[in-house]
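Below: the structure, in structure tokens.
Of the protein chains in this complex, all but one are displayed in their positions.
So that you can tell them apart, the chains are marked A, B, C and D in the order they are listed, and the count of residues begins at 1 in each.
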Amino acid sequence: GSKIAFFGALTGGNAQLGINIRDGAKLAVDQYNKANADCKVELVEKDSAGDPAQASGLATSVVQDAKILGVVGPAFSGESKVANPIMSKEGVVIITPSATNPALADQGDKTFHRALGNDASQGPGLALYMKDVMKVQKTFVVDDASEYGKGLADQVKKTLGSVVTANAVVKEQQTDFGALVTQINSSGADSIFWGGYYREAAPFLKQYRDAGGKAKFVAGDGVKDQAFVDGAGAANAEGAILTCPCVPPEKAGGTFAADYKAAVGRDAGTYSAEAFDAANILLAGIKAGNSTREKLETFVDGYTGQGVTTSFKFQENGEIDPSAVAIWAYKVAGGKIVADQEAPKS
Amino acid sequence: MNFEFLGDNFMSLTVTGLTQGAIYALVALGYTLVYGVLRLINFAHSEVFMIGTFVTTIVWAGLGFGVGASAPGTFGVLGLIALAVVAAGAASGGTALIVERVAYRPLRKRNAPSLIFLISAIGASVALFELVGAITDRQPRGMPSLVQPKVQFTIFGADVTNLQIGIILSALAMLAGLDIFINRTRLGRGVRAVAQNPDVAALMGVNKDRVIMLIFVLGGMMAGAASVLYDVKVGITTYSVGFLIGIKAFTAAVLGGIGNLRGALLGGLLLGVVENYGAGVFGNEWMDVVAFVMLVVVLLFRPTGLLGESLGRARA
Amino acid sequence: MSERNNLLEVDNVTIRFGGVTALDGVDFSVKEGEILGLIGPNGAGKTTCFNAVTGVVKPTSGAIRFRGKTLVGQQRHKITRLGIARTFQNIRLFPEMTALENVQVGADARHKTSVVGALFRTWRVPVKPHELVEVDAKSGFGRAVQQVRRTGQRIFGLSRHTLEERAAKEKATELLKLVGIEHRAGELARSLAYGEQRRLEIARALATEPGLLCLDEPAAGFNPAEKESLLELIRKIRDTGVTVLLIEHDMRLVMGVTDRIVVLEFGKKIAEGTPAEVRENPAVIAAYLGVPTDAA
Amino acid sequence: MMAVLDSARKADEGRVRAVTGLRDRWANLPYGWRISVLFAFIIFLYALPGLEIPLISTPDTDFTSVLFLCAVYVLVAVGLNVVIGLAGLLDLGYIGFYAVGAYTVAILGSPNSPVVIQFPWVVCVPIAIAVTMVSGVILGWPTLRLRGDYLAIVTLGFGEIIRVFALNSDITNGNRGITGVPVPSEGTWPEWMDWFPGITAGRPIFSVSNVIGFYWLALTLVFICMLGVRRLERSRVGRSWLAIREDEDAAEVMGVPTFKYKLWAFAIGAALGGLSGALFFSKQTFINAQGFDLFTSILWVAAVVIGGAGNQLGVALGAILLAYLPERFREFADYRLLIFGVALIVMTIFRPQGLLPSRRRKVELEDRAKEGAVGE
Partner (left out) sequence: MLLELDNVTVSYGRIEALHGISLTVGEGEIVALIGANGAGKSTTMRAISGLRPVGQGKIHFDGQDITKMRADLRVIRGVSQSPEGRGIFPGMTVRENLEMGAYTRRVRAEVDEDLQRAFDLFPRLKEREKQAGGTLSGGEQQMLAVGRALMSRPKLLLLDEPSMGLAPMLIQQIFDIIVEINQQGTTVLLVEQNAQQALSRAHRAYVLETGRIVKEGSGNDLLTDPAVKDAYLGVA
């Protein structure tokens, strides 16, 4: 039979973000295979560790396996930027359930699709939430210089405007934030926006709170995982606001939340549901007999349907309809990430 | 560039820099001792430090102080720290000794040239680092916040916390002890003799192997102690923490004059402070660049470091 | 002798190391073609004086001139090219290179091929027939390749690199023969005995084609018979037109071979003259010789 | 434990003797034979991608890509060998040059770089080589006066400075990197190459999905560079480097302009490093600072030393192993580097002279090893 691939981090410091997505896609494939025992589809896992530098090699290996018709992923924006052109040139259908950098749609990659909203809506939504709901006065913006982190931070800065007092850049895999903590403390900020992933955010927040820092902590989807709360310590993370262009899994349609829990053994995580939808679109195409990359691509381009998260109809550039996008704000409360409210739209 | 920030926060940057520098200095000692005696960059020393950070978490977690646990009273905290220093010191010292036994001694017995030692050292470093990486699944490990920093006093507008005082003072004390040991005791003199001319040292009756074991253990113990201070300060560790700290500590050792114990202290403190200023002025992301640029500049004017080499042979 | 030119002039040179004054206003000159002895008690400053001449240490004050050119502040390898070579009191060979290669390094001081020349071998010299590559391969392919190379050489000539390589090797072999260790040409310098290493140092120094050769205790570690042959060697070297400046504690050697002697004590010159004059000089006897030399 | 080691070592020494014997026999072969075998071997290397040799091909990665990686690493090792093996300068930050070369091509050639010049590859590469050479000189000028391990740490710092700069500066597009690094040529395979397995006429010669073109280009560059370095090695220049490695002061006093030659070694090494970087990232099409961590740099040093510093074939072998083994054994993914680390230790203990030491090193090390120490 045919194969579809998952492309994203399964190891490394941000692995949990990738694992949630993989499990969502896997659930879809397993359900499909159970229903179509005669014509199974294999899910190939390409572990990028979230590292764009590895993406080019992995993309090449996807391309070279002619059985792989489509990809769920790449999970992160950085790796997408590298891998998409390579895969798209060879016609591999790409549906990302999570990479949110807006520029990905403008690279001219014909087979690119995004099953969720991007940071051009998340950023402003998030910033409005900070201004209107949280009423922040002085924000210190931190980013990790990644495609995603910097992109989101730039969006946020644009909307926050003069509320931003200072900004700083952290390194990937940095664990010691002594200098940054000093800077934030002396800047007198009442809130911090973190553009990056949880790998760095968790130790930072711990050290910041240990050093007596009181500012509110806000971050995007890259931080929205239980691993963040555990890493920072529940007490330190308490009250942190995390946004995401994704619906809370428990609000997902159908029996998804229950199925997932039964299959994987834990609650669905960030983007599990989006991945489930993305995989299902590809599977639907395969089921309809589209056994080559070109055919599948035509199928996906013309696809319309309702997933568990939202309704899908891809535009020319691969984005879904803006009206189908929802930005949610979540809050860390009692050591858990719970949905707070939908963020205001600009 | 943000000199205003530097001006406004000069003292507080200095204090945080010194704290960081004290840890560098303790780790630098291990490099300096081994380098002084064997002319070998002990790449695996960064992993010796890393092991210490993990042993600390294991000991604490074993006693019921896992991530998120609340700190016991002052004496409890001091007890936990003391226990960790003993355990991490032993583990790091032991690791250093094993590295010496497995990776270096066979080469010494065969008179291998120094470049080969370097490779073996890299091998040991990679092996340890990957081993811990595999065991911990490459996930970071958190610790309880044992010491809530409390401001003890303020100098020139900079708050100095109990944690900072503790770290700097304990580092200074350990360094002073080691310095006295090397410069004032007979065994210490033996160490210097082996450093300068191993063959002739044997002719004086110095047991070379014992001296070498000793320096590895001492360096390892200092790294172990440093790892506890690091844990208390940073509160999280991963299998890769050693790499950057190791490079910084080695830089500190060279800055002060490698093979020179007081140089390691001076180099460590200076490095910590200057890179902190640098981070303030140019931004965090340029911190390492500031550190290395300073190293190059210092070496240009003092090619053997600030205080010169002392354990090692003065070059004729 | 006085009509000869001064080859080297040491002019009021003072050298201090912290508190120690190793040389204190020393003045002397070496004349073209002579063998000048430099003697004095231990720590008198003789080696320091060599170091100053060869640019290893910088004088605190004073001037040193070689063929009228000032040496102070010159780079060390330039001093060698100007024509001063030396040996070291504590032997400094290239231990992991063969004896022959050690000497070749010295010979290279007079060669010109550098990176570009060695890489592209553009500088060509017409070739004489006997210098061509030999065609000795039997099988067709190898023979063809060799023939192509030969024709190439005939048309384009040989590179300066090739010629210099050959010359360096020849010169090195010759010099090893001169100092009497040609049978150890292929050994690593490290594995030679102390005395052989000393000879190798002399050969290496000579390979730089010096006008002035500075020998720092060349006879240390030699037995009297060997010293005898060293004495011959130094004379031979002088006869090839090389001026020699010699530090030595063995009086028989010094008295036997030098034309003039300069005596240092505590960094100051205390005497200068022919061997006979110096030997009788009471200051020298008191400071250095102790007993009449024939008893030593 | 020691006994086991000893017997293993004995067996290994037997093997070494056999190899050494082979080398002597090789030297005694008639010229024609040697030349012929050499040519045959070279042709074999070019043909490798089409041969599908069972045991050595890589199951999990495209074999030609692995070959290309090997060739690039060999190029790196040849350059690093000039610095470490010949001149004896320990350069731990060699990757900095690799980065400079790669970034020069990316910035000048990519349509997505902040500098919109878009020179073609053939123009970019010579510029990249020149820029790296200059950067070698800029680094070397102030620092080559430093001794041994001081130089090591300064070069390490240099490598790190380059990386951090790439990570944070605008011209390199920061961590986000530059996509669309140009390929050597946009040409397509001609009809007459169609017979070679894996080549389809009309497809681009240089593309990520079929790397044969890149591999052949890299292999050709490897041969050219090895030949050049060999010429240097066997000349006055090579001898001066050796002398510097042995005793810098004595060399200077013997008339070797040590500074100049060290600078040359640095510049040549840098140029080769820059070329390798340019080559590798042309294939990769994407460049960001991730590719330039110090760890890789240090591994390269390991490859050179393990292979046998000073001997070109040796360092090439070391580089090939470093590039090839991790790809061959992808199954062990998580333990790959652990095994690698242990292997490094074991290898140094068994073969302190490297896999294929230079003749000189071999004698030197055998002697030293035999001398050993008294006692125990």
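Observations on the structure shown:
Simple rule for what comes next: a residue touches a chain if its C-beta (ideal position, glycine included) is under 8 Å from a C-beta of that chain, and two chains touch if they have at least 3 such contacts.
Quantities reported herein were computed from a predicted structural model and do not represent experimental measurements.
Only one residue in the set B:R39, B:R105 or B:R189 touches the chain that does not appear here, and it is B:R189. Considering the whole complex, the residue from C:V56, C:A144 or C:A220 that touches the absent chain is C:A220.
Only one of C:G195, C:G211 or C:G273 touches the chain withheld from this view, namely C:G195. Of the residues in chain B, those that touch the hidden partner chain are 186, 189-190, 192-193, 195-197, 199-208, 309-314, 316. In the full complex, chain C makes contact with the omitted chain through residues 17, 20, 40-44, 46-48, 89-90, 191-196, 217, 220-228, 249, 251-252, 288-291, 293, 296.
Please note the rule applied: only the chains that are shown with their structure count from here on.
Chain D has its Cα centroid 40 Å from the Cα centroid of chain C.
Under the contact definition stated at the top, not a single residue of chain C touches 2 or more other chains. Residue positions of chain B touching 2 or more other chains: 283, 285. Under the contact rule defined at the top, the touching pairs of chains are A-B, A-D, B-D, C-D.
Across the complex, chain A is touched by residues 5, 8-9, 12-13, 16, 19-20, 67-68, 138-140, 142, 145, 148-149, 233-238, 240-241, 275-276, 279-280, 283-285, 287 of chain B.
Touching chain D in their complex are the following residues of chain B: 35, 39, 41, 43, 102-103, 106-113, 115-120, 122-131, 133-134, 243, 247, 250-251, 254, 258, 283, 285-286, 288-289, 291-293, 295-296, 299-300, 303-305, 315. Within the complex, the chain A residues that touch chain B are 11-13, 15, 145, 168-171, 173, 175-176, 178-180, 182-183, 186, 199, 202-203, 206-207, 209-212, 230-235.
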